[in-house]
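All protein chains but one are shown at their positions in the complex.
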Amino acid sequence: MTTATVPAHGTQGVGEPLAQPGRPRPRGSFATAIRDALHRPAILIALGWVVLVVVSSVLAGVLAPHDPLAQDLDNRLAGPSATYWLGTDELGRDLLSRILHGGGVLLLAALIPVVVAYLLGVPIGMFVGYVGGRADALADFVVNVLFAIPALVVVLAVSVVTDNNLPFMTVVFGVIVSGGIFRLVRASTQASRDLLYVDAARVSGVSRWTILLRHILPNVLGPLIVQGFLLYSGAFLFLTSLSFLGLGFDPQQPSWGQLVFDASAHLDDDPWLMVPIGLVLIATVAALNYLGNSLLATLPTARRARLLTPPRRPVLPPEAAAGTVPEGRRTPAAAEPADTDVPLVVEDLVVSFRTPEGGWQPVVDGVSFAVHRGETLCLVGESGCGKTMTALATLGLLPEGGAAAGSVRLAGRELLDLSEREMAQVRGSQIALISQEPMGALDPCFSVRSQLGDVVKLHRGGSRAEVRRRVHELLRLVGIPNAESVAKSFPHQLSGGMAQRVCIALALAGEPSVLVADEPTTALDPTIQAEILDLLRSLQETLGLALVLVTHDLGVVADIGDVAAVMYAGQVVELAPVDELLAAPRHPYSQGLLDAMPEDAVRGVPLPTVAGMVPLPKDWPGWCRFAARCPLAVDACREGPVPLLAVQADRTSRCIRTDELARSQELATTGVTP
Amino acid sequence: MTRFVLRRLAVAVPLLLIVAAISFFLVQLVPGSPAAAILGNTATQEQVDTLEQSLGLDQPVLSQFGQWLGHALQGNLGASYTTGQSVSDALAQSVAPTLSLAILSTLLTLVVGLVLGMAAAVRGGRTDRLVQWTGSLGMAIPNFWLAALLIFVFAIKLSLFPAIGYAELGTDGIGPWISHLVLPIIALSAVNLGQIAFQARAAFTDALSRDYVRTLHATGVPRRRVLYKHVLRNASVPVVQVTGLTFIFTLGGVVVLELIFTLPGMGNLMLRSVQNHDFSVVQGGVLYFSLVVVLVNLVIDVATAALDPRVRVR
Partner (left out) sequence: MSSAQSSAPSTARHAVPETPLLTVTDLRVDYKLPGWRTPPVKAVDGVSFTLAEHETLGLVGESGSGKSTIGRALLGLAPISGGQVVLNGHDITEAKAGDRKHVASDLQVVFQDPYGSLNPSRTVGKTLAEPLEAAAGVDTRTALEEIRSLLAKVRLPEDAADRYPNAFSGGQRQRIAIARALAINPKLIVCDEAISALDVVTQAQVLNLLGELQRETGVAFLFIAHNLPVVSYFSDRVLVLYRGRIMESGPAATIHARPAHPYSQALRAAVPVPNAVEQRVLRRQRQEVVRVTTAQAKPAPEEGCPFAPRCPHVADVCWTKRPIDAPFEDRTVACHVFDAASGHPQAGGAAALTAGELAPTAG
C-alpha cells in the first residue's frame, strides 16, 4: 500500500535496470496514469455509469415519468408496460420513478462518513505518525476501541437515541470507520518519517510543517484517494442496508434499500420487482469499486518476481537460445563432460528475460566455465553483469520470466533438459545454493530445527531421533557449538552471521558435490565475512566440494578463489587462475576493477577509475562491450564481437589488445614513463 | 506464548471497559428523558417522573454508570423497559443463531478466500482475472438483495432449503441446523469473500517472491511442499489478521440477514428493541456485540501468533 520496498539484491539479479520499476515513480505519473486509464473502455463505462446515476438522481424530478408516490391501484404489481416502463409495486407506484428518486439522498449521505473519516483520520494519523511516542500509543488505543465497535449495531442504537437522525447516524459511522483511514495514514507517515530524504530535509533545517507537506503528504495522498473511493462505496452499501432496515430514511420517500425490502415481500408473486433495483445497486457499487481498484493499480508498488518454480520449466525459443554471439565465435568449456573430477560444466549459457513487448532480452550471453572437484571458481563483476543469473541458472532457479539455454552439465548429466520434478531431485542432493541475505533466506515461520530437519528427512529419511541427531551434527559442522539452543530458535532470533551458518548447513544437508554461493558474505560485517570464508574453505577441503562463488569483491576472490571468471555485460571477459589474474590481469576491465580498490592506494592520490557505467542489456553494442569505457580501445575493437582468446595455456581474455595491456603494466611497475 | 496471551488479555480488559462506557453513555444522549421516550407523547410529567424513579434514572449519571457496570460484571444487564424480561436472558437466548451465522461465515470466507487468492497468485493469467472479476462482483452485491435472490431460487423455486426460521443445534440436530443456515451464510459471505480473496492474492504474491522460496527449492524441497507448507503459512498471517478487521462488518451483515431470514438472533432482538425504544436491551446488545468482537479479535491474535513467531514478541 505504501511506497515500494527496496527489492532484495539477490532476487533482482539483473541489477539496476530491473530494479527501477520497483522504485516509486516520480510525481506526475499518478496524473499520467489516470489520463491513460481514461482511455480504457472498462473504466469509461464505470465512470459513465456513476455519472449517469448521479445526474439522473439530481434531475429525478424532471426525468421521472410519474410521481414516485402516486398510486395506481388498478395496476398493482404490474410488469413493464408502455406507461410503466419498469412496472409498478404493490401500491401501483411507478418503479422507474421510485428508482430515480430513491438514490439521491443515499448518494449524498454516503459522502458524510467519508468526509468525517478524512477530517479525523488524516490530520491525527499524520501527526502521531510523525511525532510517535505517547501521542501515538494513545491514538492507537482509541482506534483499537473503534475497531471493537460493531458499526451497524451502534448506528442502530444511535438511531433510537436520536430518533432516526440520519446526518447524526452517518457522522457516527464516519467516526467508527475513521480508524481505518487513521491506520493507513499513520502507517504511510511512519514509513516516510524515517526515509533518508526526510532526514536530509531535517538536517537542512526544513521546518516540520514543510516536511510534512512536501515530503510526507505526497506519499500518503495516493493510497488515500484510492481508499476514498472504496470507503465511499462501503458507506453507500452500509446506508442502503439501513434503508433496507427502515432506519434513517424518511419512510414516506422512496429509497433504494427500502425498494428491495418492499420487493422481498413479493418474491413469490412478483419476483420481477427485485430485478431493476438489484441491477442498479450492483452496477453502482461495482462501478465505484472498479474505479477505486483501477486507481489502486496505478499506485507504485514493489512488484517482485515470483520465485516459486513453474511446474513446467520455460524454454527459450531457438532464435533467442543462441544469445547474441554468432555460432562460430563461441568457445567450448575446457573440460571433458564425463570427467568425474569436473562435476560442473557450463557451456554457452544464455539467460534471457521476457520483455513487456513479448520478446526476449538476454542478460547472460554465452557463458562457459568448468569447476573441478575441490576447486573454487569465482564469478566476479559489478552489479548488472549477469553473475547472479549465471549462478541461479545452474540450479534452474531463475526468477519468474527468465529462461536459460545452452548447456549446464552436472557430473555429465544435462540439467537444462530435465523436467522440474527431476531437477528438484538434483537440487540439494547434488548441487546446492547459499544466498546473499541469510535472514531472508530462512522461512520466518519455522524454527531452525524444523527447516533443517525437513531437508535432512527429505534426503536421508530416518527416524525422528536420527533426524534430530543429524541436525545437531550439521549445525556443529558449520561451527555452531551450542547446536541445541540454535536449533530451537526462529530465524528472527539469529544474528546475520549465525543465520548464514544455518543457511550453509541447509545447503550441506543433502551432501551435494557442487555448492553455488551467491555473494555469501556481502551482507555481513568484515570479521563475520572472514569467519564464513574460513568455514567455506574448511568445508570444501573436508568434503571435496566444487564451489562456484559469486562476488563483486576481488579481495574475496584472492581469499578463496582458485579460478576466476570476470564478467562484464553478460559475458565472461577474462578467465584465469586467481593468482595470475590478480598479479597481471589480461583484460582492461579486470585491470580497472583492480585499480579501483583502495587497498594499496596513497592518501591524497586519486584512485585510477574507469569512466562511465556498465551498459544496460538493451544497450549492448555488437562489438566489444567494454570498448566505450576502455582506455586501450582502437577502431578494431568496434568491428565485431570479440571472442574469448587464449592468452596463455590456462587463461583466456575477450580482448584483442592484451599485448598493449601487458606492456602498460610493465611500464607501470618499472616506473618508466613512456 | 502464554505471556503473549496474557498481554493480549490485559489490553482487552480496558478496551471492554471503554466499550461498556460507550454503550452506557450512548443512551444518555437521548434528548430529554428516556422515560418520556418510552411512554410516548401522551404521557404526563408525573408518569414520566414515576418511571424515571423506578428505573433509577433520577440519580446522577456517574452513579448510574457505576451501578450498571457493577451489575453488568455480575452478568446482570437490567430488565427490558418494555417486556420486563431480564436483558441478559433475552440476549443469551438469541446469541446462538447470531454466533453460528457469524462464525461459520467467517471460517468459510477465510478458507475459500485463501484458496481463491492462492489460485490467483500462483496461476496468474486467466485464473487471476477470473478470481478478480468474481471477487469484485461479490463485493458489489448488497447482501440483503442476494439473500432475496437466494430465497427465490433455492427456497421458493427449488425448495432445497427453508426460506426462513432457525433450528436449534442441540434439540433439532445438525441437519436442520445447517440447512437453515446455508442461505444466510452464502448471502453473508459474498461481500467478505471478495475482500479476503484480494488480500490473500496480495499476501501470496508477496510470499512467493521471498528469498526463502528459493532456498527451499535449492535444498530440493518439491514445489508443492514449498507452496502448501511454507508459502501458505506465511501468506495466511496477514489474511487471518484482515479477517479480524472485517468481522465487525460481518456482524452488521448478520443483523440485516436475521431480519430477512427471520432468525431469532441478537440482530432481530436489537431491531425490535430499537423500534420499541427499549434502551436497556439496546445498551446490553451493544455491549454483547462488542464483547463478541473483542473475543474474536483475541482468538485471531492468538492464531496469528501461533502461525508466525515474530508476532509473539510484539
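When the chains are written out, they are named A and B in that same order, and each has its own residue count from 1.
The rule is short, and it goes like this: a residue touches a chain if its C-beta (ideal position, glycine included) is under 8 Å from a C-beta of that chain, and two chains touch if they have at least 3 such contacts.
Just so we're clear, the structure is a prediction, and the values are computed from it rather than from any experiment.
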Displayed chains in contact with the omitted chain are A
Touch with the missing chain holds, among A:Pro318, A:Gly461 or A:Pro481, for A:Pro481
Which of A:Leu73, A:Leu196, A:Ala465 or A:Ala649 touches the missing chain? It is A:Leu196
Missing-chain contact among A:Asp136, A:Glu400 or A:Asp553 belongs to A:Asp553
Those residues of subunit A that touch the unshown chain are 6, 16, 20, 23-27, 195-197, 199-208, 210, 214-215, 218-219, 382-383, 479-481, 495-498, 501, 525-531, 533-534, 552-559, 578-579, 582-583, 592-604, 606-610, 613-614
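Please note the rule applied: only the chains that are shown with their structure count from here on.
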When centres are defined as mean Cα positions, the distance from subunit A to subunit B in whole Å is 34
Per the touch rule above, subunit A residues touching subunit B in the complex are 8, 10-11, 141, 144-145, 147-154, 156-163, 180, 237-238, 240-241, 244-245, 247, 257, 260-261, 263-264, 267-268, 271, 274, 277-278, 281-283, 285-286, 289-290, 293, 304-309, 311, 392, 395, 397, 420-421, 424-429, 432-433, 435, 437, 440-447, 454-455, 458-459, 490, 492, 503, 506-507, 509-510
Listed in rising order, subunit B residues that touch subunit A in their complex are 11, 14-16, 18-19, 22-23, 26-27, 29-31, 37, 122, 136-137, 139-145, 147-149, 151-152, 156, 191, 205-206, 208-223, 226-227, 230-231, 233-234, 237, 245, 248-249, 251-253, 255-256, 259-260, 270-271, 273-274, 277, 279, 282-283, 285-286, 289-290, 292-294, 297, 307-310
